[in-house]
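Every protein chain of the complex appears in place save one, which is left out.
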Amino acid sequence: MIRVAWLVARKDLRIELRSKVLLWQVLPFGALALLLCGLALGPADAGHSRAAPGLFYLVTLFVALLMINRSQAVEQASGTAESVATLGMDPAGVFLGKTVALAIELWVAAGLLLAGTVVVLHTSLVGTVHALPSVFVTLGAMACAGTLYGALTAGDDGPATLLPILALPAFAPLLVAGERSFSAALHGGALWEWWVIDLVALAGYVAIGVLLYGVLEE
Amino acid sequence: MNKVTQRLLGPLTLLSLVGTVFLGLWVTPKATMHDGGGDLVRMLYVHPALAWVALYVSFGTTTIASALYLWKRTRSATMDRVAYCAMEVSVLFIALTLVTGSIWGRPTWGVWWAWDARLTSTAILLVLALGYLALRRANDDPETRARRSAVYGILVALNVPIIHFAVTWWKSLHQNATVLTVSGKVSVHGSMLWTLLLSFIAFTLWYFWLLRARYRLEVRSDDARQSHLAAAVAERQREGA
Partner (left out) sequence: MTTPAVQLRDVVAVQQQFPLLSGVSVTLAAGSLTVVTGANGSGKTSLLRLLAGVLPVTTGEATVLGVDLLRHHAEVRRRVGWLGHDGSFYADLSVEENLTFAATALGRPLDDIVPALERVGLAHRARVRTKDLSAGQRRRLGLAWLLVRRAELWLLDEPYASLDDQGRQFFDGLLTDVQRGGATVVMSAHDTLRSTSLAPEVLVMAGGRLVEGS
């Protein structure tokens, strides 16, 4: 399982490094979305850091949806799915590998978006750095869930529209936990309590993914 | 469900619902609660029972049926149908929970909707349930549809404990647990308590009555699909003749 996970993660990351979809398409979208958030708040509130954690996670959710779709699209290219199916790889390993690759991509995106929140939404640098561990944990849970929901919609009619309906409600508790802990890092308050939600979700999704990813791939 | 149980389900459901309505409207007293008073308290005999059925009974049925479908020994079209029908009925009960919650909330909190953790989580559950139905419609192949729905049914169940803990973890405007408090003391008394318990039984029975009706409909749909499939195979074979 670990061998397959490592193989799949390396493959996905190599494909991403070559295609640079994250760099040239997703990150510009994320940066623009942050700017639009500032515009939507209005001139009086655009520079206020109170709304920043929620806006950061909202933008990250949309970025995550794009990356999840991308992760599945790579496997669903014409003929690829069937050829890869004949490799008979351990589905649990495939799930873990795709999750790790997606998590790394989300962490990279989040790192750059956090820099954006410091600049555009005026969050404090120190507070934002303190929020990093909770951001990584939240996005790790999101990557696990995203890989599962991506596999659920792969090949269906309109996966691009089905994925948000399925995934966003499930991401909502992660968004709340992430926003609360980011706010706590910026403005004080209980930070570590919110990790419980992330860690429970992470454990749950990993367990379900390891046990049931093969069912989705059949 | 054996035949005796099936025959009794409808009458018992009707009886218990009528009993709940009668007791709730005419027998139990108006009461002063800390957030509302008068006749508003009668929502106590509707909303909590709906929430109980929506969040635990119906979702629990979907989750168990989904798990049984995924386990190879118990995998069958029956389990897939039960999970699907249970989720459809769940949508109704979750929607009713939100509507009755809003009706209670308006005079109590002054707004139809408040960003309370429990209300918000229940609304999210409604969208999750609708997502299950959307997933079913996105795939025509029965086996693929059944497998994906079953996995999604398990995933949805992850959120139910989050709702349960939301009331205690998050700041909440919501009424705290009414029948049993954290210390285990019962806080609703007398005829109100019995009516409340009867409402739980009534709505649970109603849920299973609806589930059975919906399941029967689904069996008929599946039978029609099977006969279409047999005709399609015969037609395909004639192509080659």
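We just call them A and B in the order they show up, numbering each chain from 1.
Note that a contact is a pair of C-beta atoms (placed from the backbone, for glycine too) under 8 Å apart; a residue touches a chain by one contact, two chains touch by 3 or more.
This is a predicted model, so every value here is computed, not measured.
When the omitted chain is restored, the residue from B:R7, B:K30 or B:H228 that touches it is B:H228. Touch with the hidden chain on the side of chain B covers residues 140-143, 225, 228-229, 232-233, 236-241. With the whole complex as reference, residues 4, 7, 11, 14-15, 18-19, 74, 77-80, 82-83, 85-89, 218 of chain A touch the missing chain.
Simple rule for what comes next: only the chains that are shown with their structure count from here on.
Computed from the mean C-alpha positions, the centre of chain A lies at a distance of 31 Å from the centre of chain B. If you check the complex, the residues on chain A that touch chain B are 145, 148-149, 152-153, 156-159, 162, 165-166, 168-170, 172-173, 193, 197, 200-201, 204-205, 208, 212, 215-216, 218. Note for the complex: chain B touches chain A at residues 70, 121, 124-125, 127-128, 130-131, 134-135, 138-139, 147-148, 150-152, 154-156, 158-159, 161-162, 169.
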